[in-house]
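Of the protein chains in this complex, all but one are displayed in their positions.
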Amino acid sequence: MAELDHDRARRRGYAEAVFCEGKSPAQLRAIATALRERHADGAPAGARTLFTRADEERAAAILDVLPDARHEPEARLLAWPPEPPEPTGGLVVVACAGTSDLPVAREAELTARYLGRRTELVVDVGIAGLHRILARVDTLRRAAAIVVVAGMDGALPGVVAGLVSAPVVAVPTSVGYGASFQGMAALLTMLNSCAPGVGVVNIDNGYGGGHLAAQIAAPRPE
Amino acid sequence: MAELDHDRARRRGYAEAVFCEGKSPAQLRAIATALRERHADGAPAGARTLFTRADEERAAAILDVLPDARHEPEARLLAWPPEPPEPTGGLVVVACAGTSDLPVAREAELTARYLGRRTELVVDVGIAGLHRILARVDTLRRAAAIVVVAGMDGALPGVVAGLVSAPVVAVPTSVGYGASFQGMAALLTMLNSCAPGVGVVNIDNGYGGGHLAAQIAAPRPE
Amino acid sequence: MAELDHDRARRRGYAEAVFCEGKSPAQLRAIATALRERHADGAPAGARTLFTRADEERAAAILDVLPDARHEPEARLLAWPPEPPEPTGGLVVVACAGTSDLPVAREAELTARYLGRRTELVVDVGIAGLHRILARVDTLRRAAAIVVVAGMDGALPGVVAGLVSAPVVAVPTSVGYGASFQGMAALLTMLNSCAPGVGVVNIDNGYGGGHLAAQIAAPRPE
Amino acid sequence: MAELDHDRARRRGYAEAVFCEGKSPAQLRAIATALRERHADGAPAGARTLFTRADEERAAAILDVLPDARHEPEARLLAWPPEPPEPTGGLVVVACAGTSDLPVAREAELTARYLGRRTELVVDVGIAGLHRILARVDTLRRAAAIVVVAGMDGALPGVVAGLVSAPVVAVPTSVGYGASFQGMAALLTMLNSCAPGVGVVNIDNGYGGGHLAAQIAAPRPE
Amino acid sequence: MAELDHDRARRRGYAEAVFCEGKSPAQLRAIATALRERHADGAPAGARTLFTRADEERAAAILDVLPDARHEPEARLLAWPPEPPEPTGGLVVVACAGTSDLPVAREAELTARYLGRRTELVVDVGIAGLHRILARVDTLRRAAAIVVVAGMDGALPGVVAGLVSAPVVAVPTSVGYGASFQGMAALLTMLNSCAPGVGVVNIDNGYGGGHLAAQIAAPRPE
Amino acid sequence: MAELDHDRARRRGYAEAVFCEGKSPAQLRAIATALRERHADGAPAGARTLFTRADEERAAAILDVLPDARHEPEARLLAWPPEPPEPTGGLVVVACAGTSDLPVAREAELTARYLGRRTELVVDVGIAGLHRILARVDTLRRAAAIVVVAGMDGALPGVVAGLVSAPVVAVPTSVGYGASFQGMAALLTMLNSCAPGVGVVNIDNGYGGGHLAAQIAAPRPE
Amino acid sequence: MAELDHDRARRRGYAEAVFCEGKSPAQLRAIATALRERHADGAPAGARTLFTRADEERAAAILDVLPDARHEPEARLLAWPPEPPEPTGGLVVVACAGTSDLPVAREAELTARYLGRRTELVVDVGIAGLHRILARVDTLRRAAAIVVVAGMDGALPGVVAGLVSAPVVAVPTSVGYGASFQGMAALLTMLNSCAPGVGVVNIDNGYGGGHLAAQIAAPRPE
Partner (left out) sequence: MAELDHDRARRRGYAEAVFCEGKSPAQLRAIATALRERHADGAPAGARTLFTRADEERAAAILDVLPDARHEPEARLLAWPPEPPEPTGGLVVVACAGTSDLPVAREAELTARYLGRRTELVVDVGIAGLHRILARVDTLRRAAAIVVVAGMDGALPGVVAGLVSAPVVAVPTSVGYGASFQGMAALLTMLNSCAPGVGVVNIDNGYGGGHLAAQIAAPRPE
């Protein structure tokens, strides 16, 4: 099955990811150790590993083994080796509706950066005050791909998609209460967006949103 | 129980309503006949009856008995006596996102008018092209109550509520397909609106939306 | 975009709100500090800030910075400056079905008061003993807007709407168990209310319910 | 397994039932023929058969074979032999909220009567006008069991249970639209009733509601 | 409204109930104190109070004030005065499918007993081993009302209803995992029971199930 | 990828299947023609094709091209060549709760037979009358695999699994109404079965149920 | 608001779309007439209009006015002017799992082509026979964007995303029955895809899927 070429993504500079939620600190320590040993004489160019959804306890276990990893607590993300690759391709803009959506937005932004894109973050541009997003239209229009992160009513991606011609990756968050049903309301809003050009990922999936945007904004194969 | 005063609403000029869906044409003919006989020597001032959700067959049965009733086929509504009352209170603006939402929007507008309010209708102002609703902000700000009708992503009421200080009555519609789940997506969006000042009614409930708006915009009791 | 006039609401006396759930005590301390500094020489008339959904730890962080803020622990609400504005407009009555619904009802009542309305609270008038709500009909009929808060079967708003001509703002609560599905049963009941004149807000959204009622009962623009 | 005594119910006077929905007219004709032949020399006392949910076409097929069966088109029910048994036990009152709930209410009432109870029907007593149900409290209090049939908000059974000490059998109906979700909203309301003493059956299950009420009001075994 | 006679239930011997979940120990202490003071010279015959869903902390608060109350920890129930009334009416049998359903079953049984019925408890008769329930048919057939408590597949009430002619009150429990959806699967099973004669109450509502059974088995008014 | 050996199933005697629902009569005619031409000089041993979910119009189109196909209208199934293979392996028993479940049960039975198993059908053994299924225990115990088909409460598979040691394949049907939610209630019941040994397939999936049972009862590879 | 530049998308060659479902033939005729008149002296380069979800009756109404429009009945799509633009940007591959998914897949493909991309269609590559999709890996890897259309289990997009490095746009379809819940099962599968790089659009939204893919594969702005 070697011809299935499962290393292709990595060779093109995409980082591997370890989803930490549901793994014990001991398991993560083992994974980190294996990683360190595999690259004992220096990680090859482009071979990066992201640890996603790592709470403080899990992050500490990883840092124990890979003390030079970069740790972004708000995004619950660690990267090793710590420097992102030299950016290529187009700009990825990550916009989020409210400050509570920020952890997911940061996870998306850092993922895109570690997959090799330039990124910009636009925060607190929810639709309850339209002037905020309208004031950022120029930034949005410079993007090759836009990640829009929103909880509660989840209306921001549809508004953004109506303002730009770049593809929008919509990330619903579980921010909200009651009839937000842990993000399902925002998810449904995004799937029903009146404006075309919106692709949706799972609730709170900042990693997935950033990954897809990085693929969209990647330098064209040839 | 006479002191419960169930005629109070009518004396204040609110029309009675007959929900036609699920009633047979024969039943509606009987109701219309009883109504005509009750007011054989002319309907008293303010005593109006609305027939809601009347399809062509049911409308014909009613018109058979009350040939001078006003029939609005798009809104599936009939009113008898046909003239709305002299308007009092504040302005009710009804805004709708798409042309498919128009029947529900018209039902809301006519209900408010027959309950005694001045009304204006604003159509095709969905958020996929924000300039459309922004161009109508002046109209929206003249309203004492705004009914916003939207299907699919249901995002319009939240946008409107962020632009005005009047109360917004949100009416989700079943317009859409797939993950709109017959209007549930729009309903959830409206309940999770980031902007305060939005009260939601049942899916496709144009009558209820217009009624609530008419109550909000009513002349103050004293 | 200055013409979008996002300060309009505040100039008319509506308080700003900070939703504390999901914000860290440190973040709230920073927000409170910024607020204090902005109004170092006294808050301008009408410029009030509400902190909603603040548990004990978050309330302590805010009080640390704004020791003169008013703290209502049951409603999980803080207000600064502590005095509500001089009331204008109509009366807002807040009715709740059971004692477990009281925190949400109090949040609604205090919100309406800080937005400038007179308020009255009617408690423990659930429909299992109809005589309780019937005994309060006079109070209900004096209101320009009524907030009805109920969990479990959520039937109270529909009963109230049938007794009055003022608009009813229905707030479902997550009080209940089993097939109450964290308030969804009450929410659906309210959306399906047989009596017209009911606008529904999100589950447990006392702030939103009080805000909408305050808007409805506001003094008419002109 | 003869000792399982599956004929016990019939010997106590309970009718057998044939659910017609989903059976073809030919199948029903065959069932009716078998029934007629089994009782060629007269049905034994107490041996009654109810055909439930029979539309016009199915009813015609049954009447073809059993021309003396009693046919109640509104309730979509046929009974053979046509006379109900002499009533015993307590009174069963069937109350329904709106006229659209009437077919289900009639099915419940006729079922209880054919199972041997006296019945009374109370119609159009929805909670949007409380005076209607309050005016019938005396009738309700004479009942040994009360069936309450309601669609939309489904709030009537809880109100009735708070007014009486007899058990209430609640039958939600699919009457409504939008967020009634084909009767699910009414079902949930009834399951969450604040007043104890409410047992719920399936949506539109008038037969089941009448059957349970007839069992509750049955003469005590000894 | 005095003629609404809300004391009627109590005069007939039905206990009052205080739902403890969601009330603080301090609130419960206050309620218990008021109760003790109201009956300072001895509780009148028939005036009993049940405290339901009381965990250890809440039970301790109540026992602090009413040390002679009867406390049944498994059923999370307290009764004061501690002795149930002299039983009247028919027998209430409470059957439960598994040992995990026992707390709810005991709550149902004790409720029925404190409302004045004789009770019997039948445990561990789930349908995975049919011989267990078949061996108890004689007991079931002596009952005037049967409460059947079951989680997971919730199939037991339908099986029991097919074996007896008494009414069955079905209480779904949240026992289970995965696709039991906290009792919703059992609830739906019971609502769809093939055998007529099953009335369903809310998930885990042992109190409601016992109350309804006690009403069904009550001595006939006259 | 030839080594993936996708013809393996067919060589072992499993029939191919064409799902007719959603295909036009013209498309089915084309498929049947291709099939006939492929086997112009006689279908090889073991090469059978089943057409499933074929209504009258679709069946006619197929019979037009393959007039010697066997058509089972109740099961909505056609087989070509018409004779099932010589049976091998163990016995497959198909049991169904009610007569409305019969079409799905027959589809399961015929599928198992065309995949090469002996089959027996047991009908109308719903749990509302337990004596019916208990009377068939001997038949059930002779089976190597049992398919149990049930709608409404879906309780039969769990009862059967408690009586035998063979694997049970549970097929929920959409038979029912109201809270059966088109078979979801039955599906959940089966997934929550208290007795181990139940594997569930999709609602109304008689083909899948029969196929799985045929695989279970297949002669062991070697 | 002219600076919002809502014509930007069209100038870049994106077609306008008219969603025909829920519009009457008369309305569509009016829209087509307005379109024809606007471009009376020839449609400007790049100004194309797509009519989506047009059944036979609606298509006839449009062709009546615009007889030279291209009509693709399977995809329920019409385009006017009929020729797609000269393709630019990368290749869009549309893959679909089963033949029943073909109409949605064709809608996606034609949309992408009318928005200016080269397209290829890969059909009948469902995961029940993995060799089919593995045989097409070379085609998939030539794409700049891949649309994957699947109903039932919806597993194909995740498999494809694991084989390529281009972004995958997943379009769930309502193909299926029972627990497919009109496409919700497929939708959830796609949102939970283990492989990153999948953006999901609404159920049956071939237009939206093709549009997003065309944006992803567009020539880079500069």
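Which chain is which? They are A, B, C, D, E, F and G, in the order written, and residues in each are numbered from 1.
Everything below uses one rule, namely that a contact is a pair of C-beta atoms (placed from the backbone, for glycine too) under 8 Å apart; a residue touches a chain by one contact, two chains touch by 3 or more.
Remember, predicted model here, so these are calculated numbers, not experimental data.
In the complete assembly, the contact with the undisplayed chain comes from G:G129, out of G:P25, G:P81 or G:G129. Touch with the chain omitted from the figure is made, among A:A15, A:M152, A:L187 or A:A218, by A:L187.
Within the complete assembly, F:V200 is the residue of F:A47, F:A79, F:V125 or F:V200 that touches the hidden chain. The missing chain, though absent from the display, is touched by one residue of G:G154, G:P167 or G:G210; that residue is G:G154. Listed for chain E, the residues touching the missing chain in the whole complex are 99-100, 129-131, 134-135, 175, 177-180.
Touching residues on chain F toward the chain that is not drawn are 4, 6, 8-9, 12, 14, 17, 90, 134, 137, 144, 162-163, 165-167, 169, 187, 191-192, 196-202, 207-208, 211-212, 215-216, 218, 220-221. Mapped onto chain A, contacts with the missing chain fall at residues 1, 4, 6, 21-23, 27, 172, 174, 182-184, 187, 202-205.
To be clear about the criterion, only the chains that are shown with their structure count from here on.
Same interface as D-E, judged by over half of the contact pairs sharing residue numbers, among the pairs D-F, B-D or B-C: B-C.
The geometric centre of chain A is 52 Å away from that of chain E, both derived from CA atoms. Within chain E, contacts with two or more other chains are made by residues 4, 6, 134, 162-163, 184, 187, 191-192, 202.
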